[in-house]
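The following block contains the structure, expressed as structure tokens.
One protein chain is absent from this view; the other protein chains keep their places.
Here the chain labels run A, B and C in written order, and each chain numbers its own residues starting at 1.
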Amino acid sequence: MDHPSLIDELRAFVAERDWSQFHDPKNLAMLLASEAGELLAEYRWVRNEAADSMSREPEARQRVADEIGDVGIALMLLCDRTGIDLQTAMRDKLAKNRRRYPVEHAKGRATRPVV
Amino acid sequence: MDHPSLIDELRAFVAERDWSQFHDPKNLAMLLASEAGELLAEYRWVRNEAADSMSREPEARQRVADEIGDVGIALMLLCDRTGIDLQTAMRDKLAKNRRRYPVEHAKGRATRPVV
Amino acid sequence: MDHPSLIDELRAFVAERDWSQFHDPKNLAMLLASEAGELLAEYRWVRNEAADSMSREPEARQRVADEIGDVGIALMLLCDRTGIDLQTAMRDKLAKNRRRYPVEHAKGRATRPVV
Partner (left out) sequence: MDHPSLIDELRAFVAERDWSQFHDPKNLAMLLASEAGELLAEYRWVRNEAADSMSREPEARQRVADEIGDVGIALMLLCDRTGIDLQTAMRDKLAKNRRRYPVEHAKGRATRPVV
């Protein structure tokens, strides 16, 4: 690989600024939620039926991509700090979701939040 | 690779339940933010200095991993729907953050939110 | 008035459980955001045009009212802890928003987030 991995770049970014002192899991969960709030803000006045096309307009797309980048960075920092592997966490949760929402009951029906 | 990729599993999970009708980018941004809120809830009564050790206790760790899994799934669904590549978005945003927070000014100082 | 004010009831609720130790402004901001995330979850699969009618269906309405109640409680606890008067904060912010979004420019146009 001819360039450093993203996690290595991210660790260097944090280390150079001496920011790991702020990055305990509580604060990183707050970072993640506040970045998710900024992403949310991009879509708050767009109607459902316009959300796909809005996501293709160059300026809006760039803003959305920036917020997605911030959310991804926060999530990666939290996984790195806690030692939780993101891919494993996603696979395990997907398996739980399969059991929680059996196809025969869930098909075509929005689920209300269940924790 | 002897098992399907995570994104393929996720697409199959959604397709079997006929849920793509609900998954426009607006709704997925809401899913992401609400899952980030659940992750946040795990840490809301834990003090900063206890957040690392709490994240290692088996039961709490499992709950945190589950919420991280949900956030990751929501983020992946949003990237898949919009066609935004997560790795690229993260790299691009990291580059912007490097310029926004030069080492000499940012070192050891928490930054206040800057949108 | 023959019953205690809401803030007095809330303070008693917290004091009886010895919970003020957890209620510094940081943790209360987390409580508020996580409750806002639960409210959000109620609407995440509802389309814009169905959101008003959904809010009138008895069961959904009760869930929404419960989440609004939780958000209001968290906001009141934060104001009480910091000594920030909610009515004053709202009036001051409304005055700022009037200047930020002059009628002639804002009329009929959704504003994108501006901090």
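We adopt the following convention: a contact is a pair of C-beta atoms (placed from the backbone, for glycine too) under 8 Å apart; a residue touches a chain by one contact, two chains touch by 3 or more.
Since we're looking at a predicted model, the values are computed, not measured.
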*Determine and list the chain A residues touching the chain excluded from the picture.*
22, 27, 30-31, 33-38, 40-41, 43-45, 113, 115
*Which positions on chain B touch the chain that was left off?*
30, 33-34, 37-38, 40-42, 44-48, 63, 110-113
*Given the full complex, what residues of chain C touch the hidden partner chain?*
6, 9-10, 13, 16-19, 21-22, 24-27, 29-30, 32-34, 36-40, 42-43, 46-49, 51-52, 54-55, 61, 64-66, 68-73, 75-76, 78-79, 81-82, 84, 86-94, 96-98, 101, 103, 106-108, 110, 113, 115
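Note that only the chains that are shown with their structure count from here on.
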*How big is the gap, in whole Å, between where the Cα atoms of chain A centre and where those of chain C centre?*
24
*Distance from chain B to chain A - Cα centre to Cα centre, in angstrom*: 2
_In chain A, residues with contacts to at least two other chains_ = 30, 33-34, 37-38, 40, 42, 46-48, 110, 113
